[in-house]
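A protein chain is absent from this complex, but the other protein chains hold their places.
This part shows subunit A:
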Amino acid sequence: MNAITEHNALTEPGAAGFLHRFEGLRARLPGRDLPWLQSLREAGAASFREQGFPTRRVEAWKYTDLGPLKEAGFGEALTPVDSAIPLPRAAAPRRVVFIDGRFSPELSDPDAPVRSLARHLDEVEGLLGSVARHEGVPLAALNTALFEDGALIDLAPGEDGGVVELLSVVRADRPVALHPRHLVRLAPGAKLVLIERAWGHGESRYLHSPVLEFQVAADAHVTHARLQQEGPAGIHLSTVFATVAEKGTYDSFLLHAGARLARAEAYVTLAGAFSAAHLNGAQLVGDGQHADCTTFLDHAAPDCPSRQTVKTVLAGRSRGVFQGKIHVHQIAQRTDGYQMNQALLLSEQAEIDSKPQLEIYADDVKCSHGATVGALDETQLFYLRSRGIPEAEARSMLIEAFLLDAVETVENEVARAALSEAVSGWWQRMAA
């Protein structure tokens, strides 16, 4: 079979180009014979047509400019997938691999509880799109219109899905645009550790814009470790939607360690009493890069704890953004919220924009938040040097420690090791 059977160039830049792509593809996208899905896609396209790509006039996009996305054209990925590309070392014993957004059965562990969404669309009516929303999230609307494949994880009551790596490889040898859709449903009492990794191979610009939907039932527990390691010219715009029922936990850690422009948004709703959310993260931002961690946390039930610590290290001419909104509904009495955001600026050309936002409508609530921005602590530096450790080495130790301290919040050892390795690797490359 010919390795290249299809390549629709998308030369028209901006939102119009993506809408034209939808017009061209709609009859061929997976699930075209499913009326509910067709109308969902139409709704997504209509919503995106109405909203367009966000501009900096939109409050939530004040600090992140999608100019690089709007000005360039992006094409479709080639099919079928050519598997002969080098993969990073596996982060977990079981791994499933998507290449250019498409499931690769030959590279994936058949024992992993992950299936191709494209091949099981008949099972997800009522589930797909039930947690995500389009309004105010144009990238999610676009994703609904255009997604071709993604992971489907559907755990039965009490099932332990173990530790699974979900690796999305982008062959960045041409300017492709990918919109994978991943669905994760945990029935009551189910457990899962998902290491979601975006990995770019190549120097080309491209867009990788996944949407993940998590439905976490009562007493279910999911750890979601995200490693964003896109290629140097890649644009990563991801959106996570999660809803958590009574006594369930959504425990996430976002690591931005790649891409030219990256923004990860998370919309998490604590919908049942005593449910919990951890929205931790670390952003490693080098010269010429822009990284953004934006979260919206809805405390919509009483007695829920939430924890958020996000650390950012910025080097060279770079920009980091942290926006963390916590909305405590009137019903959410005895909410216990904690938010901390810390940035370390290693250069005078680096910039961090930090916007914590607490909206509290309940009266019996414990919510604290804090932010620090600065250079390295001189007292800590002196302490190390007074023990004979040379200044450069002491600085390096403190920077790595700042980041690894954030990763320490991840309880699962496999996920923590994968994140630590990515952090140390990044810092060692930077320090070299």
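In this section, contacts are C-beta pairs under 8 Å (C-beta built on N, C-alpha and C of every residue); 3 or more make two chains touch, one makes a residue touch a chain; residues count from 1.
By our rule, contacts and distances are computed from a predicted model.
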Hidden subunit of the complex - UniProt protein name among "ABC macrolide family export system permease 2", "ABC transporter ATP-binding protein", "Carbon monoxide dehydrogenase" or "Fe-S cluster assembly ATPase SufC": "Fe-S cluster assembly ATPase SufC"
Residue among A:Ala301, A:Leu314, A:Leu403 or A:Ala422 touching the omitted chain: A:Leu403
Absent chain, residues of subunit A that touch it: 378-380, 382-391, 393-394, 397-398, 400-405, 408
